[in-house]
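For this view, one protein chain was removed and the others were kept in their places.
Right after this comes chain A.
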């Protein structure tokens, strides 16, 4: 039976058979669904965004080409420059804190602990819960009158009146950074923990026998072996912090006095007040920074290959 079908089949389905063994054809066929979605809803909008940045479009009407007018007006707009400054400040401070605290937590979790998997699971919770919803909890914690932090500090006699968390420019910046760090620590800690677990304990033991102090072991064994994964994790972290929107939008909406306006929130604000072109221009202005972060990631990955003894 099998013989018979084999001998009679080829003339009947030759074209189909040829195609089904052609790697290029098959590969492209399998890529079609993903490519359609990504090209239409990702690549095209990216280009469209750049184009919109050069127009005076509104939501309900396509705009006219106005050249660099949006960028010119932005470059003379102090709020835009304030938002750039805020974004850089927010990203730098939050990323450094996330890295330091996340690495610390990862090192703690890498110790031989009872209920290790329980702790690992619990630590990841802030990352799992929708940011907007946990940000609402922070909003309540940072309430100007009924903040639980203020209440505890007042009970302890450390302050005499409630802290104005989100109403004062410095406090507001510190508060949104704290909330962002809170949300970002789990990601950094858990991914770095995965990196730490790949480091062979025998290296540490050998160094200990040679008389290395814990700091020396960390500095000369753990850190170099962890560098490649740190590079990738921090690139992601920087990328998502730089483009953060939700946390700020819940906690301050850019206020007070635009002190916490990030480029993403400013872009949204311009967009929702109808200035679609200017909003798009702000979004495009974020791209150079993102490219810098991606290049950083690229070189981080390269270094990883080299460290593993692979060829570049």
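In this text, a residue touches a chain if its C-beta (ideal position, glycine included) is under 8 Å from a C-beta of that chain, and two chains touch if they have at least 3 such contacts; residues count from 1.
Just so we're on the same page, contacts and distances are computed from a predicted model.
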| item | value |
| --- | --- |
| Per UniProt record, name of the chain withheld from view ["Sulfite dehydrogenase", "UGSC-like domain-containing protein", "1-deoxy-D-xylulose-5-phosphate synthase" or "Carbohydrate ABC transporter membrane protein 2 (CUT1 family)"] | "Carbohydrate ABC transporter membrane protein 2 (CUT1 family)" |
| Residue among A:72, A:100, A:121 or A:257 touching the omitted chain | A:121 |
| On chain A, residues whose C-beta touches the chain left out of the figure | 20, 23-24, 26-28, 30-35, 37-38, 41-42, 44-46, 48-49, 52, 57, 59-60, 101, 104-105, 108-113, 117, 119-126, 128-134, 136-138, 140-141, 143, 145-146, 148, 151, 182, 185-187, 190-191, 194-195, 201-202, 204-205, 208, 229, 232-233, 236, 239-240, 242-246, 249-250, 263-264, 267-268, 271-272, 276, 279-280, 283-284, 286-287, 290, 293-294, 297 |
